[in-house]
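Take a look at this one; I'll ask things after.
The complex appears here minus one protein chain, its other protein chains still in place.
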Amino acid sequence: MSPEATGIAPEEAPSQTTPAQPTHPGGSREMTYLEAISDALREEMRRDEAVFCIGEDIGAFGGAFKVTDGFAEEFGAARVLDAPLAENAIIGAAVGAAVEGMRPVCEMQFSDFIACGFDQLVNVAAKLHYRQGLAAPMVVRLPSGGGFSGGPFHSQNPEAWLLQAPGLKVVAPGSPADAKGLLTAAIRDANPVCFLEHKGLYRYLREPVPEGEYVVELGKAQMIREGDELTVIAYGSAVGLATQAVDELEADATVLDLRSLAPLDTEAVLEAARRTGKVLVAHEATRTCGVGAEIAAIVSELAFEHLDAPVRRLTAPNLPIPFSPPLEQAVLPQLADMKEACRELLDY
Amino acid sequence: MSPEATGIAPEEAPSQTTPAQPTHPGGSREMTYLEAISDALREEMRRDEAVFCIGEDIGAFGGAFKVTDGFAEEFGAARVLDAPLAENAIIGAAVGAAVEGMRPVCEMQFSDFIACGFDQLVNVAAKLHYRQGLAAPMVVRLPSGGGFSGGPFHSQNPEAWLLQAPGLKVVAPGSPADAKGLLTAAIRDANPVCFLEHKGLYRYLREPVPEGEYVVELGKAQMIREGDELTVIAYGSAVGLATQAVDELEADATVLDLRSLAPLDTEAVLEAARRTGKVLVAHEATRTCGVGAEIAAIVSELAFEHLDAPVRRLTAPNLPIPFSPPLEQAVLPQLADMKEACRELLDY
Amino acid sequence: MSDGDARAIATDRAGGASEPVLTREDRASLLRFMLLMRAAEERGLRLYKQGKVPGSFYDGRGQEAISVGSSFALAPEDRMCILHRDLGAHFVRGVSPERYLANYMGRSGGVTGGKDGNLHFGDPELGCVGMVSMLPDMAPVATGMALAMKMRGERRVAMTYFGEGSTANGQWHEAMNMAGIHRLPVVFVLENNGYAYSTPNELEFAADPVERAESYGFHGVKVDGNDVEAVFEASVEASERARGGGGPTLIGCRTMRMHGHGAHDDMSYVPDGVLESWERRDPIDRYRRHLADHHGFSEQELDEVATAVTEQVAEDARRALDSPMPEPSLASEGLYAEAFRPLGDGVAPWSRWAERKPLRPVNGNGRSPSSEASVSRSAA
Partner (left out) sequence: MSDGDARAIATDRAGGASEPVLTREDRASLLRFMLLMRAAEERGLRLYKQGKVPGSFYDGRGQEAISVGSSFALAPEDRMCILHRDLGAHFVRGVSPERYLANYMGRSGGVTGGKDGNLHFGDPELGCVGMVSMLPDMAPVATGMALAMKMRGERRVAMTYFGEGSTANGQWHEAMNMAGIHRLPVVFVLENNGYAYSTPNELEFAADPVERAESYGFHGVKVDGNDVEAVFEASVEASERARGGGGPTLIGCRTMRMHGHGAHDDMSYVPDGVLESWERRDPIDRYRRHLADHHGFSEQELDEVATAVTEQVAEDARRALDSPMPEPSLASEGLYAEAFRPLGDGVAPWSRWAERKPLRPVNGNGRSPSSEASVSRSAA
């Protein structure tokens, strides 16, 4: 597998289109998922001089994935700060800058490195408002996910750790337009927001994205397909997989993209579950105590009387993500797995 | 609330007895939960000179909770090593010592500080065998839980973070005898084992505990009460609460103490769920993506046809644990909450 | 060690800067804040023993000169992250003993309203960010505050504290390193009180952490932590250096923790005679003698300061005890912020600040008004 799959190299991978977003008065432009993230960041830095970026190699180099390419030139090195290799210091400094009125956007070079800044995130940032009534408006960008032989330390999806840390908001866009709109909302939010951007989507997804200011409210799921026999609840990289699966199966299915994991749009989840009676929750992250478990628990508890089949989970098993392609493919959910899971539920 | 509730002070709090364990050939002795932990540790250090303890203030001082009281005298300061205030170094050094053939037992002064050693635990220790075929036999002791105004940083139950890190074993005894038997098994295990010891049980629980060598196999749940109308699945501090609730309600209920969270005794869980048709999962840890979610998801998926009621969760809500008693009590599950949850399910 | 020796240590740190001016009133204030800290903590400990303080109790007895002397140097617009031995700094910045005692008792009148306990508080209205248990996590946070100040070109300072034990933690290093790289306006006050909980210096490090400042590219100074004016002078020098773009300073204060780590700790690990010898260097007694011997304070004047403090603490304790426990429903409030609100300024009792201009630039590199006014669109 070649490097562009990681989004590092400039070449473009074949791209996939997600359904069109509502039209935006300011017009729109075709962007990849990665370009949409850059665009949101650039717009917000232009709009508000309190917004600044901090992370490893994000300045002159433009970041490991080139999200901040050209930013140092436009905004100056001081607002696109190359940090030393010290994740707790990056997140801790962001907390300090945030309470001082800045709007820091931290980049973890890979989301896996959040384990190295975990303490500042879950103990300092997450609890600050609850304990002290002090807001820390900051974003932690987390390039996540596998599928390109990144191995056990460059492929993880850390959302469940974050969801077990009350006080954090957690979002995970599944499309370019949402990536832009959610990042804008995250930057403007008064809380620490973890922004999970799936590396596999960086150059794989491309669609028209609203130009200029574009905000997608945090905490709202989006219906991608509407159907009555099955609901697939997904986010991030699983959204495209779910959509493709139900389309190829020509299933009368609802596909719900959660977009925000905290706060979670429980209403939308329950509406779809009750309406269709069958639910599949799908994500790339490992299984135990994952988002799938939470959704399954919520649905089983609150839509119990409406269920016509057990709630199923399609996730990675409880394993580190191995490096070699056949091993990695055995671990990460594939399109065929998604179709099979849908079919099983439809046939139940 | 007075300090002994934290287990720090030497005074004894009123103790509660859990059901007797199977009799042990070597005889038994009344021990508190805390004494049982010390006893297991002392036995193993006597038996195998590769076993050593490392942690903050565990040497001359005997540990914040006095678990290693007298150990430095018996085993020497080198085997009861007072570490600097550096959790990643403690866990990382334990990994290094473990691959060298030692059997380190790390103490986190409070389980909350695991966030400070998180990277070594989840990235180095947990994945080592999967990636490299190299075993790291080590234990991380985690004094956990709230109920004594420890506040947001001395009351957490971090198990869900650990369960989302494939490669760790995670145990959480709910009784003195299990505390001894599981800790012995954990020390002898070839893997990194996280040992959650609930601070609220330290001096609250007391029962006859087998003397000498006593091993409780990891991965096996234990039936505490057997009944047919409801199953309460619990671990740690919730076990006593669940038992008391069903006893006071005189409910025909099964109480299952998970004891091990990873590996999980899925069979025992499903057997009880299928037999009783109603399941309540109870724990003190916060709700989202917790053990309750995982159990609810497993039961809903694999015992779907047997369920007569939605699987309910009794947990702390998604909040930091506040300090002041009325606030803390509002957040942590209480006996009354447990009884109400049982009653609701019984009446469903 | 005599008073004279202590002075010798203090001048160790001198850089030739002219002595900062302390008025007679300032000196009385320094004494008063130290007394206030001691009296409030004694009262807190009594409340704890009476069962009125849930959880545990921690104090900074013997270390009063450090938090008082250092915070006394700061201007209103400066910012602080105050630690568990540093109650004096809260008082200097404007927190009342009432709110401190109420916080320990988990009452609604406490600074956190019962959400958090102990010294885990900071009044945002007074420019403080409350500490967390994890040590020394406030060091990166203070560094970030200083980063913001530098980015906006403001002549302001962030100050924070840590014990010598906490310097073993990786976050200490990360903060020092980042502060050094960018020469940030931050003052780090290191309190070496001999122990981290029960762990003595020789098991914490192999070389005095103050010496490390240089290897982070900034100034490190050693002062007698039981000499309030020495601490104050070092802090003034460090703050002025920071404001002038000269970067961070690590002020290493040698002192002794005269009580256990917490009230439950009997300090059996401290060798015989150590506490007694430090008792003779008590920062409050020494300063009282110093004011009498060198600044013409009469015994009566000094007694009056002490009496006023005693009365204030008694009155504040009464009010704290009158403060109700929080409503249980408060527990489920405030997880998320609805909007950002900027920190307020602290009280700056040093006479120097009485009539000076604000330290923030009026325009230009200043704070972005949009960010202060920015309203969250989140559903919370």
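Order of writing sets the labels: A, B and C. Residues in every chain begin at 1.
Throughout what follows, a residue touches a chain if its C-beta (ideal position, glycine included) is under 8 Å from a C-beta of that chain, and two chains touch if they have at least 3 such contacts.
The model shown is predicted, which means the values in this text are computed figures rather than measured ones.
Counting contacts over the entire complex, the absent chain touches A, B, C. Remark: the omitted chain is touched by one listed residue; of B:V215, B:L249, B:L302 or B:L346 this is B:V215.
Only one of C:E211, C:D293 or C:E311 touches the chain withheld from this view, namely C:E211. Taking the complete complex into account, residues 1-3, 6, 8-9, 56-57, 59-61, 64, 82, 84-89, 110, 112-113, 115-116, 148-154, 317-320, 322-331 of chain A touch the chain not shown. For chain B, the residues touching the chain absent from view are 47-52, 78-79, 83-84, 86, 88-89, 91-104, 119-120, 123-124, 127-137, 166-167, 169, 185, 188-191, 215, 217-220, 263.
For chain C, the residues in touch with the chain missing from this view are 168-174, 177-178, 180-181, 183, 202-207, 209, 211-212, 214-218.
Here is the rule we go by: only the chains that are shown with their structure count from here on.
Compared with chain A, the chain whose C-alpha mean position is the greatest distance off is C. For the pair chain A and chain C, the distance between mean C-alpha positions equals 40 Å.
If each chain is reduced to the centroid of its CA atoms, chain B and chain C end up 37 Å from each other. With each centre defined as the average position of its C-alpha atoms, the distance from chain A to chain B rounds to 32 Å. Residue positions of chain C with contacts to 2 or more other chains are 112, 115-116, 120, 132-134, 170-171, 335. Residues of chain A in contact with at least two other chains: 119, 123, 127, 130-131, 166-167.
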